[in-house]
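My structure is below; once you've seen it, I'll send some questions.
Complex shown without one protein chain; remaining protein chains in place.
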Amino acid sequence: DTWRYAFEEALDEVQGVYAQKFKEEVEANSDHEVQLFPFGTLGESDNIMEQAQSGILQFVNQSPGFTGALIPEAQVFFVPYLLPEDQDQLVSFFRNSETITDIFPELYAQQGLELLKMYPEGEVMLTTKAPVETPEDLSNVKVRVMTNPLLVESYRAFGATPTPLAWGEVYGGLQTGIIDGQENPAFFIESTRMYEVTDHITRLGHNNFTTALMANQEFFEGLDEADQQVIQAAADAAFDHIIEYQQGLTETALETIMEAKPDMTVTTLTEEQRAPFRETAADVEATFLEIGGPRAQEVLDQMKADLEAAAS
Amino acid sequence: MTAAILGTMIVLLLLGFPMMVPLIIGSMVGFVGLFGGLGQLETLVQQVVAGIQPSSLIAVPMFIFAAEIMTRGQSAERLINLVMAFLGHIKGGLAISTAGACTMFGAVSGSTQATVVAVGGPLRPRLLKAGYSDRFTLALIINASDIAFLIPPSIGMIIYGVVSGTSISELFLAGIGPGLLILLLFSIYSYIYAVRHNVPTEPAATWPERFRAMRRAIWPLGFPAIIIGGIYGGIFSPTEAAAACVLYAMLLEMVIFREVTPRQLYATAKSTGLITAVVFILVGAGAAFSYVISFAQIPQEILGGIGIDAMGPYGVLFTISIAFFIGCMFVDPIVVILILVPIFAPVVQATGLDPVLVGTIVTLQVAIGSATPPFGCDIFTAIAVFRRPYWEVIRGTPPFIIILLSVSVALIFFPQIALFLRDLAISG
């Protein structure tokens, strides 16, 4: 059969690399063909999600940040300073987390979706026009965020002016000063040329962009066991591939940026400098518990337990 | 399959169906073909709705609203009079003023058809009285309106920007160069026409009259300041600039000129909503159709067939130009942008062409096509507004179309005509 798989990024960005590996694995181990639809070809993020729910698409890659509109608990990934910065801990968390292996699959299943994999895309970095070291430096700085209440809350707690803006206007908005900054993983800052219109990259260490691959559940359950295993194995293989691919991806992206724009600065905040930012996390957690749906508390608690396990 | 769908759509269009019908039927047939039945038509509806939701599209009703308020009030007329006071007396001056007035009004209006009405309405009798032939006058009006489509704001550029994911602010800047170049070339042609046909020169306005015209036009000149200054001065996004224009137009016409009453404002809002709806249902239906196109991977099929991969950037730009020009000779420009932009998107990306340059060329081409027989929409606007027969409206157009097409060729070989302002803004 031909299986259709849509994702939110371009073919050469992290989700695209993951998708290509998945396609390669499936096609190598079965008679099925996987057709890939990168960002924009079948609509916005929530459009492709609905198409996966209605069975037009067999697979969809959507970040929990967007899934939050459907599964409020998924917004937990926007709580700052929750995910560890250490890469090994992070990977161990994504491999073993009970939140990901037990709770989220149930929540996704209620929406007719089979959660196949959650994986990290890279450390989120803030790019701005003026250097940032303290929350005071963010005062009156208009930081573009996705339209998501938790993200708005995070940046408000950091002291900035969160400004939701359509992605298409971000480059122009930075160029002209409608906004003063935005956040994204390094590879995305590089591929979308965000460094051209900002001067400073700050690593607050507050988050790692998380995303997820899922299948239409009816489709998945209608497959024989062999096919299901092919899919699971392909999702796992793509996970390993993406983790390996990400080793050094951030560094390469930052190097490319520095080559293109030598006077760009990249500042990694020290633990002390991070402390005042980290203190605001409690407020955002409280907001998450308010708007994160019926199982918010359970998700947050389990997630913290998983993270502790990953750290030990 | 593709050919059958496209054929059906063109036939329905020519038979006089509302334009949304061929688009919806085309998408429906596509959905049924792709998914083997009616089961997935919900996704068609989803795509129609998704097609009208990008927040940048809000700028379209806002710019229409601002221009409608101004046309109803005094601003449009004051801008026209300003141009006339300075250019009216030179050889071919009235015709040059018409092109100039289209440029001025273009800084408010985002559409060619609104410009045909707002500028063509008051100026056509004056041109006729001055001794310009009707066919020259009509051709001048429908073609000079293209300048308004290139000078920001431009509805074509907004929709191109939304469909292709290109920055609308950058597109706006890139339209100014070609817009002014067309103004220059039309002025030269008007001058030559006036000399050859010995059109008498108008009396010159006196300096006091000119000052008066300037003083009267000061307020309306705030619009370009809001759009250009506001967007590039870091105050507004294009959408917000559009809303600021609405606020400014209301301030001018309701408070300062006291020309528009609240009741008229309501009527204007209603008519803006109506225009928005008839355009946006096409945008939505077009989005559903372009979904079918990308789902069925049709661009690869068509473009592979003509061997576009081997063409190189010039070949691609020429192919794009020709496709959009021909498309707009038959169909509404917005529909053409909606259908063709996704088809060409992969090849534009693969060739590494600047999407802002492509957007400028596309905008120019659809503007030209909209005044080109047989079915350019500006022709029908002119027929409708000026109540002149079809043949009379199109007879004078060839010289103008040749000028416009040469600007378009110039853009392909000298992209800096469009891009220098944008590059200036980025480096500055």
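Read from first to last, the chains carry the letters A and B; within each, the first residue is number 1.
Just so it is clear, contacts are C-beta pairs under 8 Å (C-beta built on N, C-alpha and C of every residue); 3 or more make two chains touch, one makes a residue touch a chain.
Methods note: contacts and distances are computed from a predicted model.
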Omitted chain (choose from "Ring-1,2-phenylacetyl-CoA epoxidase subunit PaaA", "TRAP transporter small permease protein", "Phosphate-binding protein" or "Homoserine O-succinyltransferase") - UniProt protein name: "TRAP transporter small permease protein"
Displayed partners of the chain not shown (whole complex): A, B
Touching residue (missing chain; options B:Val385, B:Ile412 or B:Ala425): B:Val385
Which of B:Ile5, B:Val83 or B:Ile275 contacts the chain that the document leaves out: B:Ile275
Selected residue (touches chain absent from view) among B:Ala101, B:Ala114, B:Leu171 or B:Ile228: B:Ala114
Interface with the undisplayed chain - residues on subunit B: 13-21, 24-25, 28, 38, 41-42, 44-46, 48-49, 52-53, 55, 57-58, 60-62, 64-65, 68, 110-114, 116-117, 121-122, 124-125, 128-135, 155-156, 196-200, 235-236, 239-240, 242-244, 246-247, 266-267, 269-282, 284, 331-334, 374-375, 377, 380-381, 383-392, 395
Hidden partner interface residues of subunit A, rising order: 46, 50, 53-54, 66, 68-70, 72, 111, 140, 142, 147-149, 152, 161-164, 166, 291
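The criterion applied here is as follows: only the chains that are shown with their structure count from here on.
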Subunit A and subunit B, separation of their C-alpha mean positions in angstrom: 39
Complex contact set, residues of subunit A against subunit B: 37, 40-44, 47, 50-51, 54-56, 165-166, 168-169, 171-173, 175-178, 196
Complex interface listing, subunit B residues touching subunit A: 35, 40, 42-43, 46-47, 50, 54-56, 161-162, 165-170, 231-240, 291, 294-295, 425-426
